[in-house]
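Missing here: one protein chain of the complex. Every other protein chain is in place.
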Amino acid sequence: MAAEPGTSRSLAAQIALMLIIILFCVFPFYWMVTTSLKTQVMALEAPPVWLFEPTFANYVTVLFEDGVLRTLINSLIVAVSTTTLAIMLGLPAAFALARFEFRGKKDLWFWFITNRMISPIVLALPLFLIVRNLGMLDSRITLILIYLTFNLPIVIWICTDQFRSIPYELDEAASLEGASQWRIFRSICVPLAMPGIAVSGIFAFIFSWNELMFALVLTRNNAKTAPAMAVSFMEGYNLPYGKIMATSTLIVIPVLIFALIASKHLVRGLTMGAVK
Amino acid sequence: MPATTSRSTIFAFLGPAVISLAVIGIVPLLYAFYTSLYFFNLTKLKNARFIWFENYGSVLTDPVFWEAMGRTFRLLLISLPLQIALGLVIALVLHRPGLGFLRVLTRLSLVLPMATTYAVVGLLGQVMFNQKFGVVNQLIGFLGVEPVNWIGDPFNAFAMIIFLDVWQWTPFVALVLLAGLTTVPGEVEEAARLETKNWWTILRHVQLPFLMPGLVAILILRTADTLKLFDMVFTLTRGGPGSSTELISLMIQRVGFRAFDQGVASAQAIILLIITIILAQLYIKLLYKEV
Partner (left out) sequence: MKIKTCVSAIALTTGLALGTAQASEWTLEKAAEPYAGTIVDVVFLLRPGYEAAEAMLPDFEARTGIKVNIVKHPYENALGQQVLDFVADGDFDIALIDLVWIGNFAENDWIVPVSKFTSNPDLADPELDMDDFFPLVLNAFGGWNGEVYGLPFDNYSGLMFYNDCMLKDAGFDGPPKTWSELKDVYGPALTKDGKYAFALQSKRNETQSADSFARMLWPFGGSFLDEDFRSNLLSKESQAGLNFRQDLMQYMPDGIVSYDHAETVNAFAQGDVAMITEWSAFYSSLKNPETSKVVDCMKIAPEPMGPAGRKPALGGFSLAVASQADEDEQAAAWLFIQWVTSKANALEYLERGGVPARRSVYAQDGIAEKFDFVPALVESWQDGVPEFRPRFAEWPEITEIVQEWGTKIMLGDVTTEEGARILGERMEAVLEEAGYYSGDKPLAQ
């Protein structure tokens, strides 16, 4: 790789491109944060101001008066629980799809993946009516279970590929020593599949954290999640942009920190998915 | 090849996932299908009655439905190639050796758009693209461009949606492709570089085969996600002005939860589902060799 001809012109071009990419990715985020530190009058100033005295008033208001804090906690509980559940249910299934031979395997795999593609609008109302009949509206458990519809497929998809990339000889060796399938799965394959599990977990967490449609239809006060809360500031009467951006920042920051920490895994896991 | 396993073992592994997904995923679908055969308006439940496939007839002949569908595919056909082209450029830039720190920084910043809540992207769009106090118009003003009416003009509003979709998803595409590039064996790539300096030749003949699985995954995921796209557009334009950004998910939401015609909305949803499944089958049959 060191043989790469690093002429100064192509080096400059590479630096310039990277700076553009960084700017392109970071600028909207920067703008969101700065707007959240403006008063309403400042936020509506035309042309927009770049230098100003920041205020944290928006954060104080949304966190402690408007109840955004509670919705963030809800989001966290829901996202963590549904991710854990999806991995617990999805891993054995992925293992079975990768290792066992049985009739209809292809169709089953396809059915799992299809669930990831169903638009939530298709399920929103029937789910509302069913959940209402069960008396489970406005409950976090409901969201945790429903988010499995898109989290299970992603776990199964990524982890099936992951298990398949683990040499089958390891299984056979263990099997000769009399280990059960369950033992092989638990002691040999799961530890080796950790990168894939991590990636699917990250994706499941991000998807659940960001979900809006089900949260809008199925929650009211108790189980309201943060994205549903952000949207509820959008009253055509008065758009408090500072507050909206403060809430948005609060929603994005946790998932961002999580994603940044995990970003190494992310790329490695995506690599894994690409190995065929 | 894996050996045959006893049925009970297979069931023990698959059962929990299959059963839970069936209960949560299939039961509501059946319910939606059942609803789609009824005149079923939430505000007129007294008039609810079985009408066979009448709802499907009216959806299939409704030009507004097909316009929304067309708009959705237009978005896909414009933004997906852009995302792949830009993503490829970014992946190639990041794949070049050297500049370690800056590369890490770039890779980290790519995570930002991906992780941003979709609904927040729309809210942010409202702030940044506002004709008067939006920063986008200020920035293009520095280049001497007159303020653009982004949100209020049908053409511009659609362009804005494309822009934000590209902003959010190009990094994902870039990371997947970057991952693909790193799977190219070092010696193969080096040998190729000794033969030619033309990056296009290397890309086409050496790297592309390794990128294919990632590209297929991108194709499948982006198609599904565009058909599902709701949050960002809902918070940004709500489908307006007029119907210029009313994608299929927004339309179904409007019919089902604002006009409360759940019968028609369910029929629309079922038709959307069928289209999604056909597309997914097609992609997987044609492109996905696994399983």
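For clarity, chains are labelled A and B in written order, and residue numbers in each chain start from 1.
By definition in this document, contacts are C-beta pairs under 8 Å (C-beta built on N, C-alpha and C of every residue); 3 or more make two chains touch, one makes a residue touch a chain.
As the structure is a computational prediction, the values presented were derived from the model and not from experiment.
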For the chain left out of this view, which of B:65, B:118, B:210 or B:257 touches it?
B:257
Interface residues of chain A (partner: the chain not displayed)
40-41, 44, 46, 128-129, 132-133, 137, 216-217, 220-221, 231-239
Contacts of chain B with the missing chain: which residues?
39, 41-47, 64, 131-132, 149, 151-154, 157, 237-244, 254-255, 257-261
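Note that in this section only the chains that are shown with their structure count from here on.
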Let me have the rounded angstrom distance from the C-alpha centre of chain A over to the C-alpha centre of chain B, please.
15
Considering only the defined contacts, which chain B positions touch chain A in the complex?
1-5, 7, 9-10, 12-14, 16-18, 20-21, 24-25, 27-29, 31-32, 35, 89-90, 93-94, 96-99, 102-103, 105-121, 123-124, 126-128, 132-135, 137-138, 141, 167, 171, 175-176, 178-180, 182-183, 186, 189-190, 193-194, 197, 210-211, 213-214, 217, 220, 224, 227-228, 230-231, 234-235, 248-249, 252-253, 256-257, 262, 265-266, 269-270, 272-273, 276-277, 280-281, 284, 289-291
Chain B partner contacts - residues on chain A that touch it in the complex
1-6, 11, 14-15, 17-19, 21-22, 24-26, 28-29, 31-32, 35, 43-48, 89-90, 92-93, 95-97, 99-102, 105-106, 108-110, 112-127, 129-130, 145-146, 148-149, 152-153, 156, 160-161, 164, 168, 171, 181-182, 185, 206, 209-210, 212-213, 217, 226-227, 230-231, 234, 239, 241, 244-245, 248, 251-252, 255-256, 258-260, 263, 266-268, 270-271, 273-276
